[in-house]
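As structure tokens, the structure follows; a few thoughts come after it.
One protein chain omitted, others in place.
Each chain carries a letter (A, B and C) given by its place in the written order, and its residues are counted from 1.
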């Protein structure tokens, strides 16, 4: 398996940015689950460009589920979703196809696949492919919800502008999941938008940080080695385009801490074991401990910018200049949010299967 | 597969901290490769406690390879290494076995496996298990070396004390691989040792950051989705006990950058495509681009400290106090270094197989 | 993975008999391979109904490749093929949907998936799904051909009518691959057709045996345990609907043999090691030995017949009678032939990857 993920509930994605469809197959979902197409639409909508801070490529994201359903209910067999690609403008890319865009996948794809691997707009490596992840991720999120597990992500940071911390998890997650630009603090949103627009006005782009929380995950999920909860989630999350780092709980700040400061002491509350702090991010020894799982991911600025950049001409084997002309986002952090929720849901759902089995998930 | 890793070259680990052996099976290694037991010893030695800054548990790490070899040469069949556990003092743990140590795996193991899952000294989740990873990792490192691929890790940071940056990669990696306490700057070492000893004198522990570089990795390794090079390496690296974060290239600082700053521009040097900067950490779109792969991992302070801590009594279901008495390290960062090299080597070797096959790796 | 097969080159299938499309994703195929759509058509044509001896359901098998291609050449990314379902007559099945057809998958699907799992015409378990296997199998066959590996299957037996043995492998395989009703002996064909028509005229169906040969497979493919060549091929081949047995080389007749009779003695011919006989079917200890790989599969008579049969009413929980009215084949052996070639090619190609890697397969 290469472009697949999951042992028990497996997602396989296919498609290129400028082909007819992007798609995903989700295999292993139990039968009898109602698929809420409105929720899929809502999730896809969160991923779509938002006003001035996003690309002007207007994507309709019309989708159809061509297998695995019987009257809107899963029948237990592989579920395939196709999302239409419309508004394709390959011409934008034609002239530059062998002049790889700095920090985009063009060059490494060329090394892996040869010239066939470089397709207009990034081909199979385009961020466009994430529509498929969001579509099947919506189904995973629904199944988790039915088990009392909720996932929410906010924009922790755009450049140096920060959102507030999580406070009341239940209401914070609820609120986030209704927003397109997901912040806990409305004022942070305005400043972030300014930051993005400022980068855009400079023909530039800007990076950021997302923070994701999984609430309601039972203790005991994950394996002590290799298939640790951190290992599996990070494996999935690095498929969100642009992610260059992930940290759980206190994350990189643990490097500065002493044990007495970092340790999460236990106590009983209403008969349940809890911890006073959550520097562990809900995971100990690779296994969930019943506290909320918290992680942050760092997203690089969109590599495609409208400034002239140095690159190479792979055909002529000489240095060259590039001025990208394709439509692109000055920031992808807000759009990456729902992709992060989606792959997290797919990873968590797969791991839950180990515990509950198909019958237990129904 | 749970306690296994790798599609083509697979490692499976087994054993508990206080059992007779810790072991690993390495399956898929081509035949005809000389296994250098001295190098395995050297690597195990790097993992062993170092003077005052480590636990006083003296581990001999006697190992034997009980399958897969024919006169010191791999025969292509599964190679099993057993490492003896000696100097076992289960008594240290007996009284506290149902009082989980804060931020250790005791409690989450209890939730996953029930009372059977809590074994003296952490059982299968003990850092002791990493001897097996280091032993098979040494074999993976040797194979990679024969393909011109070198891996080196230095202690980037202990508490707030920092090592210098990588300069000349070849000599830096060479030097690191001869050290037990791996730093690029000898002066940083002294300060770090002081920091560790200071934590120890407070009955406390201290965290840190490791930085790993992979040089010589050909461009084109990794998959665009899911089995991205970052995804697979991070999946493996979160099995190094205590790791709470990983970042590639510029890592979390990309969140503050604009595209024009973060982008790695291309140029030709002696007929080869290179980048002016390496904020991408050698990976674009999940696939290596021929630049050095660079990543950092955050390690938490050892959770076992000799200070009284709040915990719970899982038997009596009441709050409790814990004063750990088992031997432990005030810092694991320097010892985690070789484990990080080892799992990185296992992950990279497995991914290389996709490209070269068994015949190509011989 | 459930409805997927292969470690390095993976096929995932989806779709139901009466949905809009049947499809497959083929992931791991190297870039730079020309996909011959005419050959795919030719293979699909072999699978289609043939005159009076097949169902009157006329399937067009229009297909499109919606990802993984760049101007007819693979680009190394997942290749998705969709085959249209046309001529759908769900009405045929509506009345009987909870009266499972004897020896069809209706009942076991009901047990696994519940009522949602029973779809008109067998749903995801319909033989119709094999169009997807044949389509991607054609690509696998082409890649194997480019490495000098040829696969051919003939109808060894329909009822008690037998075809002749393989003689000259190269020409026999060539000839078979041009036929729709694949026999080595034209006279056997006539008798087999009579047999099938006779069953049909009795509102009944008839079983048979296929024999497959793989020529040109290099020695050394397969693993000693578990992923033996026999194990992997049989794993794949039991996905050909109706297969109830598989035997390699002398197969079940080895049970009657003495070692001196069964053993394949070695000798040198033109500097190459060969065997005097091939009772081993080209596989020793799970690994190919350079002789042709030969296996036979037993196919049961189509379970859907137009005779009244005893069954149960799963809704009313009483015994019931069933008179199937859907269109169906009196024999599937001749159509199963190309499906067998296809899954064999997929299995062999995946195993070859272990040896050659992606670069070696290009």
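Operating definition for what follows: a residue touches a chain if its C-beta (ideal position, glycine included) is under 8 Å from a C-beta of that chain, and two chains touch if they have at least 3 such contacts.
Model, not experiment: these values are computed from the prediction.
Asker: One chain is left out of this view; which of C:109, C:173, C:213 or C:361 touches it in the full complex?
Answerer: Reading the full complex, the residue touching the unseen chain is C:109.
Asker: If the hidden chain were put back, which of A:199, A:233, A:293 or A:353 would touch it?
Answerer: Of these options, the touching residue for the absent chain is A:353.
Asker: Among C:121, C:281 or C:357, exactly one should touch the missing chain; which is it?
Answerer: Among C:121, C:281 or C:357, only C:281 touches the chain that is not shown.
Asker: Counting contacts across the full complex, list the positions on subunit C that touch the omitted chain.
Answerer: 1-5, 7, 13, 100, 102-109, 111-113, 122, 124-125, 129, 157-160, 199, 202, 204-209, 218-228, 230-232, 234-239, 241, 243-268, 271, 273, 275-276, 279-281, 283-290, 298-305, 307, 309-312, 314, 317-319, 354
Asker: Footprint of the hidden chain on subunit B, which residues?
Answerer: Contact residues on subunit B toward the absent chain are 1-4, 7, 10, 12-16, 19-23, 25, 27-28, 31-32, 64, 66-68, 70, 73-80, 82, 112-114, 116-117, 119, 123-124.
Asker: Which subunit A residues touch the hidden chain?
Answerer: 7-8, 77, 224, 353-360
Simple rule for what comes next: only the chains that are shown with their structure count from here on.
Asker: Closest chain to the protein's overall Cα mean, using per-chain Cα means, please.
Answerer: So the chain sitting closest to the middle is A.
Asker: How many angstrom lie between the CA centroids of subunit B and subunit C, rounded to a whole number?
Answerer: Centre separation, subunit B to subunit C: 45 Å.
Asker: Counting in whole Å, what is the centre-to-centre distance of subunit A and subunit C, each centre being its mean C-alpha position?
Answerer: Computed value for the inter-centroid distance: 38 Å.
Asker: Tell me, which residues of subunit C touch at least two other chains?
Answerer: Touching at least two other chains: 7, 77.
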